[in-house]
Every structure is written in C-alpha cells, then in structure tokens.
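Below is a structure I'd like to ask you about.
One chain of protein is taken out of this complex; the other chains stay put.
Let's look at subunit A:
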Amino acid sequence: VSYKDLRGMKDDEFVDILEERRCSSDLGHAFRTFNPQPYKGGPPCSAADLNKALLDSHFLHRVVKEVAMETGSSQEKVMEEAGEILVEMSHNLHLPFIRLMGYTFSKVIKRLFTSIFVNMDGLNTLQQAVQENPVILMPNHRSYVDFLIISYILFTYDIPVPVIAAGVPLAEMKIVGEILRRSGAFFIRRSIGSDKLYWAVLSEYVRGIVRHGFAPVEFYVEGLRSRTLKSLTPKLGMMQMVLEPYFKGEVFDITLVPISISYDRVLEESLLARELLGVPKPKESTAGLLKASRVLQEDYGSMQVNFGQPLSVRKLCEGKINRSYYNLVPRDLPMKPSAEALACVSWLAHVVVGLQERGSLISPWSLMACLLIQEPTTVLAEQGLLWDDLTEKTLWLRKMVLDFGARLNWPGEAPNSAVMSSAISLHRSIVYLKAGRVYLTQEEVPLRRHRISPEEGVFRTAVPVLMLAAYRNQSLHALVRPAMLAMSICITRSTQRDELFRFFCFLQEVFANEFIFIPGNLSQDFEEACLCLNSCGAVYISEQEVRVSEQSSEVITFLQKLLQPFIDSYQLIFRCVCEEEQVQVFTEKQFLAAVRALALKLILSGELHTYETLSSDTQKNVLSALCRLEAVAKSEINEFKVNKAAVRRITDALCKSRQGSITIFNYNYSVSSIIQVQLQLH
C-alpha cells in the first residue's frame, strides 16, 4: 500500500455541530436517547467483567508469580498490588456521566468557539467500522479541549463513546478526575520505567478492552500535547499494546482511525510559548482549571475535527508481520514482541501521524504566519509589514499550498480580505493591524516597572514570535517536503537527482524529530517533493535532473526561508556543543541552560535572527538528533557525552555552502563558559 493511497482524501462535507446546539436545548441533548450499534464480534461485557477477566487472567498470574519470586514477597501481596494498580487505572464508563459531561461540554464549547466543524462522511464510516472490528481512535493532541471532544461528538451521533488513555495527574484532580473516569478515561502513570507489574496490568488491561471490543479506545499516539503545534515523534508503548491482539490473532482485525483536530486559535497558546521559554507548566488541578475559566471570555474562532478513513491493521500489515511467531508458545506467556513487530508498530504509528497531518485543515492565519515569521523580528516589531503586501503574498501562498494538495479551511463565502483581517483580529495577542501595517504585539510593560532589562525584552518579543512559529507549524506538513528539496537545491547547488536525493535524505535524518516522516518512505517523499515543486512551476524534472526554473525563484526562496530557522538553530547548537573544551559530560538541564544563554546573547548582539533557538523543544530535538546520529552518547545516569568529530561532520554536511544567511561559526562560545556564566548569575 503506498502512502498516497492511504490519504484517500476528498473534500468531505463539514458540518458545524454547534449550530444545532445553539438552537435547541442542551439539556435535551444531554438526555437524548443514546442507542449506538455496538461491536458485533462478541457478546457485550461490562467494565466490571473486564477488570475481573484481567485479574483472573493466566497472563497476570504468570507475571505475579515472577514478580513475587524476584522481590521475595508473597504472591497474594503482589496480586493485591496488581489490584490496586487496576483501581487507580481503570475507567468506569457510565452513561449518566457521559450525559453530564455532554451538558457541561455544550455550555463551555459554545462560549469558546464560534463553530465546530466535523466531517459527516467520517462519522458515517466510523459508525459502520465500530460494528465490525475493534476501533482505535487516534487524534492529534494540541489542546486540553481535545480530551473529551471526540466522546462528545460520538455521543451526539449515536456511536459508542470511547475509553480514553489519560495521564495519572488528571485522575488526581479533585472531582474532575472522577468525572473523567466515569466518562471513560483510564489513567496511566507518566514514568513507568521497569515496573514489571505495572506494565503487565496496563498492557493486559488495554489488550482486554481491544479483545472484547468493549468500546473504541482513544489515545494520543504523540504521547502528549504538542507545545509547538507540530506533530511529535509517535510513542510506541500504547500503540504496541493495542495492536498486539491482532498480532496474536485474538481479533480478526483492528481499525485505526486517525483524527485531525485543528484550531483557529489554541486556548493555551501563550502558556505553551512560555513553557517553551522555560516557564514550568502549571500542574493539572481543579483549582487551576477554575482559575483558567477566564479563558472563557475570549474568542477562539472555530475548531475542525476531521475523522480520517478507517485503516485496516490487517491490510497494512500484510507481508510485514509473521503472525505465526506466537504459535509455539502459550498464548498468555509474557513475551517480547519480535523485532519485526516492533518495526511494524513504529511504521504504523508514523503512518497515522502522517495521516493526522494530511487530514488537518490549514487556516488562512497559518499561511499568514508562514509569511510573517520570515520578516526580521525587529522590522515586524518596529516598522511593521505592509498589509497589502501581506494579503497579496498570502493569496500567492494559498494557491501554492493548494497546488501541493493540502486541505485548506478558507471560508468561501466572505471576501478574501475580510477573511484575512478577521484572522488578524482573532490573533491580536500576536499581531495587530494599524494604519495599513501589521505589527508584532508585545506584552504591555507593567506600570510599576519603569525599565526592563534587555534579556526581559528578548523574552517579551519571544513569546509572540514563538506563538507565530506555532501557527506557522500548522502548515508545515504541507510544505516540508518541497521545502527540504528547495533547501537541498540551495545548499548543494546541484541539479542531479541523485545528489539532491542524498541530501534530502540527510536532511530528513537530521530533522527526524522536527518533522515526522514515515520510515522507509524516503523515495516517495522525495518524489512527492519533486512533483509539488513541479506543479507550481518552480522546477523542471526529468529522469536525472531537477532544474530550477528562472521565473519562479521566489517559490524556492520562500521554501528555503521557511526551513532556515531550523537550520540556523541546529547549527548554532551543534557549534555550541562542539566548541566545548573542558566539560566533557553534561546533563540535559545544563545543556538547555547553556544553549538558551548563548542564543539570548546572540539575539541581543543582533547576530542570531531566529528566536526559535530559544525554544526548549528545538533544543531537545537537537539533542535527540545528536543521540540518534550517534554523535552524542547518553549514559545510564542520563548524562550526555559528545563525540565532537561526529558533530563536526554533521555540521559540515549541513553547511556545504552558506549563502546569504547568518554566519555563526566565528564565536568561541562553549558549553563550559556558558555554564560558568550561568553559575555566576545565580
């Protein structure tokens, strides 16, 4: 199955589900008859049955025996412990609570959003799919609002509501935790590590739900909310648990449903930007939730929920998995999955993330953000950008993105200029329009402070810039492949397909944490990039060559500039790691602080133009990339050791030719000196 076939995209009919909520009673909605068609594969069972089956399972008993042997405690005691884990973990899906949740949710979302668009086709196919096979709902995760929206929609359209994997901190919220539990949430600890018993209970719990087809299972394959609105590298633990019943033949098939949720404006936008700049995330608490109720006062535009085409795991795994791997051992023997199965799990997870991306709708604002962020920050903050230029370029970009095959959420009925100006006004926390020019919004200086330090100044600017970057990221999935090709063309200055392809692969490898690509899909990605650039007339392609056309150099320039912040950030951080002299080993914390300090310094001196280097997300991604490329080794006690020669090789490859952009290689900043600076500051 080629990736393109999987997209199965056509312009579905999106319906605003809030429209009906605004003209009929929420109470009536909450008490509607809820009579969904259940899974036909097995007799119905209750949540209590599931828990009982788990505690009685041979699998758990085997593990309990092992754990008892290893720890020297009695089996009864370990079993008791397993029972407690289950109590902490298990959901208690209860229709009355779904109704309560539905009622509250109606009230809240009507305040927050002008509309919630849902594709009806997707819902109809889902309704069929849940009857045939166990279904796994896999939304992307961009906001806390995501958490119950799927349940809410399914409840509204008479489809069995899912059980949802959530983090234990949510369970610890007073009252809210219990409401979530009864609305179908089950809770997983954040760091399980090597706790064998916990793994056993969790995995058997999840498998049990899938095996019995108790309810659709919903989880975030990205593991957590993306702070950058970009897709995250999928986490494989949960994915493996839900797929195992298929690998073992315990179910005929499993249906994966990628769901793309996109927001015109994300509730947590500024919180997320601050988090990226190092302000710790507030702990989930009921009090915090109540305090956050001031967000209810603001307008967040619309939200789009796109239910993707159901994917058959069986079809996708054809030829990739040898299910007879399990034939010679008892079914309930705890077993490590085969390498083949792990590779398949990872591949499927990436496929789903890819489909989530392609299913999400790009807003006009996101296109504008792509353009705005390419302006020098000082210019944007002080001189502003000519409104007419911005609108003209946005329309140009719209056409290009459409040529690339992306899905846009561009309201058809209003004039284009109105669409764009309403986008600006929705995002006045980031930019504002004054006298025909667009300026970067900066937080007002508190009155009691008459002077702010230059560092604070950078921080104040960085907040809206990172928000802007996050909205740009909403479009990246449509642009990243051609952009990487454009970057390859600019850096290698080659027209040879082979050479471009090699560099394209190198970029994918370096930026694998930044942009999610499906493993083993390189040549299709490259092919797609070529076709995209060709479709907008930017290149001519032939068997051996990819040649830039003279008249469309602006496409190449735009795309190259789109990726430049990433290239610059990576190079700066590589350099920073390399220039190291005394300190050979550092922790992640030291690393982040050092990079931040260096970036801050260079931004102040005007030598570094991108604020994204300040983002802890970028910094962590670079560290992961270096580990992945084996240029940095991570020790067991989570310390990092640099192989400078390897880092230099990567740096050199990335800067084969530098043209027009900043040169950052003359600085003699090193981690040790930065760490010293840090220590002095504190």
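Keep this in mind: a contact is a pair of C-beta atoms (placed from the backbone, for glycine too) under 8 Å apart; a residue touches a chain by one contact, two chains touch by 3 or more; residues count from 1.
Here, contacts and distances are computed from a predicted model.
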{"item": "Omitted chain, identified by the protein name its UniProt record gives, among \"Ras-related protein Rab-10\", \"Probable spindle pole body component alp6\", \"PRELI/MSF1 domain-containing protein\" or \"Alkylglycerone-phosphate synthase\"", "value": "\"Alkylglycerone-phosphate synthase\""}
{"item": "Of A:S46, A:N124, A:N327 or A:Q496, the one touching the omitted chain in the full complex", "value": "A:N327"}
{"item": "Touch criterion as defined above, residue of A:F31, A:F252 or A:Y540 at the omitted chain", "value": "A:F252"}
{"item": "Candidate in contact with the missing chain, chosen from A:G41, A:G167 or A:P411", "value": "A:G41"}
{"item": "Sites on subunit A contacted by the missing partner chain, in the whole complex", "value": "41-43, 248-253, 322-324, 326-327, 330-332"}
